[in-house]
Structures are given as structure tokens and as C-alpha cells.
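Left out: one protein chain. Kept in place: all the others.
We call the chains A, B and C, going by the order they appear; numbering starts again at 1 in every chain.
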Amino acid sequence: MTARVKVAVFGASGYTGQELMRLLSRHPEAELIAATSREYQGRPVSRIFPALARVVDLAFTAPDPEAVAAQAEFVFTAVPHQTAMEIVPRLLQGGCRVVDLSADFRFRDQAIYEAWYQPHAAAHLLKEAVYGLPELYRDRLKAAKLVGNPGCYPTCVILGLAPLVKAKLVRLDSLIADCKSGVSGAGRGASLATSFCEVSDSFRAYKVAEHRHTPEMEQELSGLAGEPVKIAFTPHLVPMSRGILGTLYAGLAKPLGDEEVFGLYQDFYADHPFVRLHAPGSLPATGHVRGSNFCDIGFKVDPERRLIIVLSAIDNLARGASTQAVHNFNLMAGYPETLGLDLVPLTP
Amino acid sequence: MTARVKVAVFGASGYTGQELMRLLSRHPEAELIAATSREYQGRPVSRIFPALARVVDLAFTAPDPEAVAAQAEFVFTAVPHQTAMEIVPRLLQGGCRVVDLSADFRFRDQAIYEAWYQPHAAAHLLKEAVYGLPELYRDRLKAAKLVGNPGCYPTCVILGLAPLVKAKLVRLDSLIADCKSGVSGAGRGASLATSFCEVSDSFRAYKVAEHRHTPEMEQELSGLAGEPVKIAFTPHLVPMSRGILGTLYAGLAKPLGDEEVFGLYQDFYADHPFVRLHAPGSLPATGHVRGSNFCDIGFKVDPERRLIIVLSAIDNLARGASTQAVHNFNLMAGYPETLGLDLVPLTP
Amino acid sequence: MTARVKVAVFGASGYTGQELMRLLSRHPEAELIAATSREYQGRPVSRIFPALARVVDLAFTAPDPEAVAAQAEFVFTAVPHQTAMEIVPRLLQGGCRVVDLSADFRFRDQAIYEAWYQPHAAAHLLKEAVYGLPELYRDRLKAAKLVGNPGCYPTCVILGLAPLVKAKLVRLDSLIADCKSGVSGAGRGASLATSFCEVSDSFRAYKVAEHRHTPEMEQELSGLAGEPVKIAFTPHLVPMSRGILGTLYAGLAKPLGDEEVFGLYQDFYADHPFVRLHAPGSLPATGHVRGSNFCDIGFKVDPERRLIIVLSAIDNLARGASTQAVHNFNLMAGYPETLGLDLVPLTP
Partner (left out) sequence: MTARVKVAVFGASGYTGQELMRLLSRHPEAELIAATSREYQGRPVSRIFPALARVVDLAFTAPDPEAVAAQAEFVFTAVPHQTAMEIVPRLLQGGCRVVDLSADFRFRDQAIYEAWYQPHAAAHLLKEAVYGLPELYRDRLKAAKLVGNPGCYPTCVILGLAPLVKAKLVRLDSLIADCKSGVSGAGRGASLATSFCEVSDSFRAYKVAEHRHTPEMEQELSGLAGEPVKIAFTPHLVPMSRGILGTLYAGLAKPLGDEEVFGLYQDFYADHPFVRLHAPGSLPATGHVRGSNFCDIGFKVDPERRLIIVLSAIDNLARGASTQAVHNFNLMAGYPETLGLDLVPLTP
């Protein structure tokens, strides 16, 4: 048996870090050799995440990029934006290839990043970073040294709209993404807003028309359209742990029939194993993708109102973060893209 | 002390019936004298609904309209549509005034009703029935013999959009209502689709662009606009028991500022005690209205995309059904409209 | 109309404080004149608790006992233990009568308090404080100046076991209370342990055999028995917001039949309006008491194992805290005990 490739999770104390450890511990070609956490350094991973007992036999180590780079070939950085831009260059310097799960390397245009986030300390890397949406960038990802892993909402929305936008079958000034996310999207941490009693048996919108995932959607939809595209984006908080459903509205540029749309999506995603399409009459649900890398897409044409409504469902922690990161890793490392990702959605 | 008015709930075995009994048992001017149920007749209400022990001291009686009419002055009919059209005329015949919670008496245009439901057996009553949305029809409701109590989704959407549509500040061909409902909207009853394991930790849309509440919204929005209005309506199922949040999109007919919109809503709802407005920067949540007759409304203008997004929150069983029915009863009977409805939302 | 009695909530920023404001705002004889909060002072109550918009028209004030005492006749103190022992004497000094919702005035024996909590700074008040369980101390509560409002778990357990323990029909060395609580019992505040994702779709025990509510149960059960009683107590966290179910095990001191037990409970609670008994064959659920002051009790005799299993259900924020506090206030002020507490449980 040949040696497996050494991988590390940098910033492993959050839910995406935990999810990465879940995946990498079972990946047939990866060997998880380090998981860092400033807060938990020195403590066994399984004390902090009892679900990982007998699964991950490591203790958290200090968040030292050079020490990690000395050991690992691939690093998944699951630290907050702004922290990532300090860590990632040092990991690359140390010879690692990096999948960064923050927002810091998702934007090609520094000005857009800085308009929505803050000044960028490693802007020279934006050109070489590849946006880690495999259905759009599979070939470029194979050679990438640095991947900007997409945000959860953008993954859901871009995959849902890509075929229509690319084919320009919809009016590009009419796009609306009404998205609903489980609470894990807010991360692991103490906060009144995500406490059980505040979330349970309630439903609300937040950051309406001002969420930072908007420019990320617009970057990719513009790229698909070949012209600037705006999208109205409304995120909501659902009393559930995992899952995002995007309800995506687009005005029809011309009358469209169910079969025409279905055919378009089938063609677009023909050789992409992780997009599952619902035939007309059937619709996705977030429960159907829980824990997996699948994106399930269905749609409905409303001819009277000249609209198409696309429903796109992912698991925000999986396809919206960690399984997609492993998907990107597979492409970068030259493995089959499904390797270690043959995860069956867990339901109920 | 003068005698209280005798009221009955016809069809009291569902959630709206239970909710009506919760309200009427504490209404200072109403005396609940009968609750009918074919399934449970003869059994104490508190055996079927243990929450109502020491609250409602009745047994269910047979669903006999003449027997009910002989006793009650006001009847709340909480039976399915199509059943209502058979029962209500007999109650009116017996001298009762009726608040009907089904869809049977919500439509002024028989053809629209029949296009979305089935042939109408009591179409002669459509002209005299009043649509029971107090903020729009308060004066007419006072004299009504028959009230068609609005659907839950239409209540949420019409209240949310009325000021904008009436003032024609939005493009009438651009309306979208993306609505999310708790599971109680599906009624009380055994069904796989609403079983805990199918609903919990999942989120999905249903009946996209084909839900029967659409024409009801369009009837009232058209009335407000003075011209035919269409709306795209997408209902979703939230893993919670109570509550509807409507996320309502409308293209701006002209640029609008926050204060202008807020002022418009304040004027429109100035003397309506059950609509609470969120000032710009704050947004409603369904948990804030649980168990009450409040409709909480907030909004956000997105100037770049020339949209306004209105958020409207109600409790589907309360404002979307039973408290609104009591609100209508108060108006019909000449009581203060808040009588018996000073319910403080229960949260958490 | 005579003036209503002026009341204040001292420490109103938590869930029990919010719940007290819900109740007092609708109490026919109380006028809520102040709600204090160090964190929120100066801000409108309805900004922090949007559910209370149009219900409570106050701003939070500073936690100044003398200022509160100058205005209010009755004060509900909903501050943490150890803080209460500093505040309460100053309120009493100022002439107020106090219902304290902390643990500081629940114990008659200073040594027990100090063994489980910390040194007591106002131990001289322990003698005059009355334990606020109306079913046990109704007469003494009428004259009380200071009431120690019971803990949520003790309320559930003591009411469930009192008739059996008093009648000594069970072995006093065999008592086990396996209790399950909703998350609101942990209070309002940011904490990882009570965040939605940690609680949802999971179930666990905590503080097994070491929870501070144990000595409180033992104090009252010993009082009922007239001899020292120990009880094993295991609390659990249920993924729900409100409610406690106690599953109470007791070895039978002699064979008991269903009717004998049911009669015993009926006699014990004959003139207590807030205890509802389930006849043999029926069992309580926490959903049946949500938002109300009811305690619902059922039981099952297991003759083969010589056990009785009693099921006792309350709403932890209501009967386990705030409605019970108002119940005590009613007794202290000489009102009917149900005044302002005719709350119908909200379900579903």
C-alpha cells in the first residue's frame, strides 16, 4: 500500500472543521495528520467532539502555519476571513496546496472584496486562486495551488441558476434568490441569536439585501452570462441544523416549456455526479441531501407570470463547505472526484 | 351582569377549532355553548384536547346545523371547503350570523372560485359575504351576516403589500410572495407528509405556482389597485408548528426612501391595533406573534435592484385563522375589536 | 375604578423576566411600573423583546433597589442567586413585598443552602421567607413579606409526589426523579451548550446526581413526610423550548390500586385550581400546559415491580417560575388566586 497524502485542517474547532475531520478520517487516500485550534490546543479532538471518538485520534495543535506546512501537503483552512489572508500565504510559502473555506480568496476583483469585507493583505493571490465550484471550474481546479471554496449560499444559488443564465433564457435584471438556511451556517459558538429558544419554532429573515454572499453570486453569474448581473438576495434562518434551500426567481426571456428546461439542466450537469435533477412535478428538500455533497435541483415554470422558479437544495456544512472542499481536494490531487464522498444522505 | 352572546364552533376537532375554543372560552362577552365533531361526538372536549381541561367544559356534539342554529347566535364554521357551502346556508337560515373559516365564501367571483376549487352550491351568498380582513373591510364587517374568513397566506401577504399596492408605488406586474409556513397550516390529521420525521430538520417548497391561495391574494390586491393584479406565490413548509413569514418582493415604480415607506405604512395602519410596524433596521419574526392576532411588518428597500422587500409575520392559526375570526366576530357583534384578543405573544 | 397595585420586575432581561412582563401587563389588578436591566437600561422593552410591542410600554431602568422600592409595592426579583440576597433586603427595607425567583430564599436551613450554593449574606431572612408553593403553603403565603419562589424542577417533583409522601404510601428511601426540561430552563443568554445546533435532534442528561434543585426537593418532601427524605434526581435537556416532565419512581410501601391512588390525589388537590389530574389510562404531556400555571399529573402502578410511576408536567417558565410567582403575588395581595392566570395552554 502506498502512502496516503498528508492533510491538515487549520482551524478545526468550528462546525466546518468538525465536518472536514468527519470526511478526511474516512477518505481512502488522505491521512489527517493535524487539526489546529487556538482555543483547544493540547486537548484530544474527541473530548471536544465526542462524535469523533474512535474516529479521529489526534489532539488539537497550535495554529502555527509553518509547523503545519512542514508536515502536510494539503491544508484545509477553516478560519474566519481576514485571518485566512494571513495564514494562507504562509502555508503556500511552506509548499502546501490550500483549500481555503473563508471568503478571502473567492473574489477575482480586489475592489469588490474590499467593498464588502475589508482591505486585503494578500491580494496578489487573488489572480491565481481558483473559485472552487467544480461544476464550473473542474479543469482549472486540477492544477490549482489555492482554491477559494465557495460560500454556502452562493453554491446553492449559482448551481441553481447557472444553466439558465448561461443560456440567457432568463432576464438578467430579474434575478431573486430567496434562501433559507439551517442554523449551523452561523457557525459554532455562543450567541443569543442562535440559541435554541430564539430559533426554535420561529422563522425570520436577516441581512436582507446586504448579505456578503451577494457579490460572490454576482461574480459567478456575471461570468456565466458574459455581462454584469445583479441578484437580489434574502437570507432566512430556519429552525433546523443543516441545509439550505434556495427559491430562485427569474423572469423568462421567452416562453419556456418544462421539457426544454429539464433538458437544458440535464445537458449542463450531464457529467457531474453530485447534481441530481428533479423531473418536472417533483421538488427537492434539504433533508434529502443531509450530510452529502449532492445539490438537488427542481423547478417550476409559471407561464402566466412569465417566471421560472428554481429550487436548489444543499447541505450548507457539506456541499456548502466541507464536502465541496474535499471535492476540490480530489480534483487538485488527481483522484476521482467522488473519492471519499460516496456519502448517502442521512434521513430522517 | 347581562347575558353573554351564545356562540358555537361548528367543526371543532381540528387545530383552528381548538384555537377557537381557546379564545372563546376566555372571551368576556361570548359564551361557548356548542362544539361539533362528527368523529368525536359525545366525548368531552378535554379528552381530545387535554390542554383544554378546566377550560372548556363541553362534550362534542353532532354536526347538526339546525340544532346548532337553535341555540347559538353566532357560529364559527371550521369545516373543510365544500362542506362549508352545505352547512353555512342552513345556519344562516336558522338565524345565525356566521364566520366561515373555509375558502367557500372568500370570493366575490364565482368563476374564480370554481376554477380553483369546484362547483359552488351556494353561490347566491357570495355577494353578501364580506371578506374578513378587518384592516380592509372594518365597516362592512359590522353589518355582515356572513364573513368569509381569509386564508392564512392571503392574510399575511395582503396586509404586507396593501399600502404599496394601493398607493401604486410598486410595479403591479412584479409581485412575488415567497411564504414560509409552520406545519399546523396543514391541519390536524394523520399524514406522512406532516409527520415529525419527514418535516423535522428539513425545508421544502410545495405547490409552487399552483396554490389555491393565489387567487384570493389577487382578488384583494386587484381591489386595492383598482386594476387586475397577478402575484407569484411560493409556499414552503418550515419545521415549526405555528407561524407564517411572507417575504414579499415588489419592483419599485419610482425610487423610494426608507422614511417614505415607513410613513406610508404608519398612515395606512394608523388606527389598526393589530398591525405592528418595524422601523427601518428592524425585522419581524414569527416567534414574536405566536398565539396572538398581531401582524408584524418590516421592510427593506434595495435601491440598486429597484426592489422593495417586505417581511410580514403572522401566526397562521391565530391571525391566519382563529383570532382573526374572533376579530371579525367582535366587529359583527359591535364589541371593541380588541375584546378578548389582548393576547400577549408567547415566546420563547 | 380604584388604583391598581404598583408592581416592578427587578432583573427583567431574562426569560422569566419577559414572562413576568407578559403576565403582569394583563393582570387586572397590577400595574407594571418598572422593569430593570443593567444591560438594557434606557432601551424600550419592546426593542429587546419585540413580542411585547404594544403590550409593555416601558423602557428598562437601572437596577437600583431603592429607586424601585420608592415606586412599587410588590417586586418580583428575577436576578441570579447571590445577587438576590443583596437586592432583596434593600427592597424589603424600602417597604416592598417581594417574590424572589432565585434560590436565595427557598431554604429554611442556612447550612443546606451554603452547602450547595455559597455563604448567605441575608440569612436572617430565611426564617420569615415562605416557600412559594401555593398547594402546600397557601395560608402562610397570604401574610408573607418575602416569598422564595420554587425552582422549576422542585415544583414539578414536589407536586407530583406530595400526596404519596404525605400519606407514606411509598418507601421513602426509594424515590427517583427522572426529569426532562426544555432549554429555556437554562436561561436567556449566549452559550454553546444551549445553541440550536448543539441541542436540536439530540438528548442528554446533565448534572446527574449533583443538581442544586435536589436539596430543595428534599426539604419539602421531608416536611411532608415528617422525617428526612432523600431523592435521586437526574435532569435532562430536551430539544424544546418550554416544559418539564418529571417521571417519578417510588417503591410501594403496600399494594396500591389505581382507584385508591387516584382518589388520594383528588382529595389532596381538591380545592387547588391549577393541578389537573389524569384519570388512570391517560397521561400528561408538557405541550398540554404550555404557557399556563397548570401542573398536570398522571400515574401508573406497576404491581409486578411494586412501583408507582407518577408523571408530572409543567411549563418551566410559567408554573416553574413566573406564573407561580404571580400566583404567589395573588395570595399575598389578597386577590383570587386565579386572577390574571386564566391562561389557556397554547398548543400546538
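Just so it is clear, a contact is a pair of C-beta atoms (placed from the backbone, for glycine too) under 8 Å apart; a residue touches a chain by one contact, two chains touch by 3 or more.
Computed from a prediction, not measured in an experiment: that's the story for all the values here.
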Contact with the hidden chain (one of C:29, C:178 or C:342): C:178
Omitted-chain contact residue, chosen from A:54, A:127 or A:254: A:54
Hidden-chain contact residue, picked from the options B:178, B:201 or B:337: B:201
Which of A:216, A:296 or A:337 contacts the chain that the document leaves out: A:296
Listed residues C:243, C:320 or C:340, member touching the removed chain: C:243
Touch list for chain A against the chain that is not drawn: 15, 18, 22, 25-26, 47, 49-55, 184, 200-201, 241-242, 273, 276, 278, 282, 284-285, 287-291, 294, 296, 317, 342, 344-348
Contact footprint on chain B, counting only the chain that is left out: 15, 183-184, 188-192, 194-197, 199-201, 239-241
Chain C residues that touch the omitted chain in the full complex: 176, 178, 180, 182, 197-198, 200-206, 208-210, 230-232, 234, 236, 238-243, 245, 247, 249, 283-288, 290, 300-302, 304-305, 307, 309, 311, 313, 347-348
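Operating definition for what follows: only the chains that are shown with their structure count from here on.
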For chain A paired with chain B, centre-to-centre distance based on mean C-alpha positions, whole Å: 39
Whole-Å gap between the CA centroids of chain B and chain C: 36
Cα-centroid distance, chain A relative to chain C, in whole angstrom: 46
Residues of chain B engaged with two or more neighbouring chains: 200-201, 241-242, 284-285, 287-288, 290, 347-348
